[in-house]
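Complex shown without one protein chain; remaining protein chains in place.
Right after this comes chain A.
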Amino acid sequence: MQHDDVIWSIINGSFCSFMTRTKSQKFCRNEFNLTGLCNRHSCPLANSQYATVREEKGISYLYMKTVERAAFPRRMWEKVKLSRDYKKALEQINTHLIYWPKFVRNKCKQRLLRITKYLMKMRKLTLKRSTKWVTVNKKVERRELRREQKALVAANLNQEIEKELLERLKNNTYKDIYNFPVAAFEKVVDDEEIEEESEEEREEGEELEEEEDMDDGEFELEEEDDEGQIEYVADEDFDESDDDIEDGEPSAESSSSEEEEVKPKGKGKAKKVRSRKRVHVQVEYEDEGQPSTSKLQLQHT
């Protein structure tokens, strides 16, 4: 026999395994509890007319309990699958719980609302990307940094790049842009002679280059306003390969300070070189037979 009052008096007065006492309140751990509180209204044991909404694997169900089934624990709860549509589910609750107390009906609706909201949030979160936080091992970082610096010194970057570029020049990658007599260099001739020759040839090469270069803004400007003027491009801007120290810095701690120390010297050298060279340079320039390059560009475009 089901006696709600007797059950409640036992639960309230002596003991209930689902009850948890805190300083201020009593809570209920029973899965079928509507509110989670331990009181006469929402006790699933002491109410023979009871209903609740539960979520199982993303689907919410309405559970109902009636007095008639109180004697059959196995069939005690009537389980109805609720629609995914929130409005339809509310209607379902209304129709099924039409003779249930108002308190139960309202609480069931509130529970349904809460469940649908957290299901929505769960779906959103699973689709969203999440940041994975990784610890950074300081010791390893320090080690990596040190090894990187050592590797940089070992790399000898500028020399390697120069080597590769010269290799490309040798393999005729640049074709007609540069006109150095490659075969002649392979023979061992007197060094100074070679340099003088190549100086001249380089100038020729540059002329060629300027002619070919049509789509470059800088060169365009230069050529439009000066037909007879001679421009010496970038000679002083370039560091010679022999005195570059930038990449091969020996130690990390002093790298910045060292750069500051070293660089002014390099500049000083460059200035000296410039002043010396300006005196010596002598170039012949043929400008009679050449058509204006700006017109050439027009034809191309």
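In this text, a residue touches a chain if its C-beta (ideal position, glycine included) is under 8 Å from a C-beta of that chain, and two chains touch if they have at least 3 such contacts; residues count from 1.
Quick note on the criterion: contacts and distances are computed from a predicted model.
Q: Any idea which of "Proteasome subunit beta", "Multifunctional methyltransferase subunit trm112", "Exosome complex component RRP4" or "Brix domain-containing protein" UniProt assigns to the chain that's been left out?
A: Choosing among "Proteasome subunit beta", "Multifunctional methyltransferase subunit trm112", "Exosome complex component RRP4" or "Brix domain-containing protein", the correct UniProt name is "Brix domain-containing protein".
Q: With the full complex in mind, choose from A:V6, A:V67 or A:I177 the residue touching the hidden chain.
A: Result: among the candidates, A:I177 touches the missing chain.
Q: Pick out which of A:V6, A:L37, A:I59 or A:L166 touches the chain that's been left out of the picture.
A: A:L166
Q: Mind listing the chain A residues that contact the chain we can't see here?
A: Spelled out for chain A, the touching residues are 129, 136, 140, 144-145, 147-148, 150-152, 154-155, 157-158, 160-162, 164-166, 168-169, 173-174, 177-178, 180-182, 185, 194-195, 198-199, 202, 205, 209, 212-213, 216, 218, 234, 237-241, 244, 246-247, 259, 263, 266-267.
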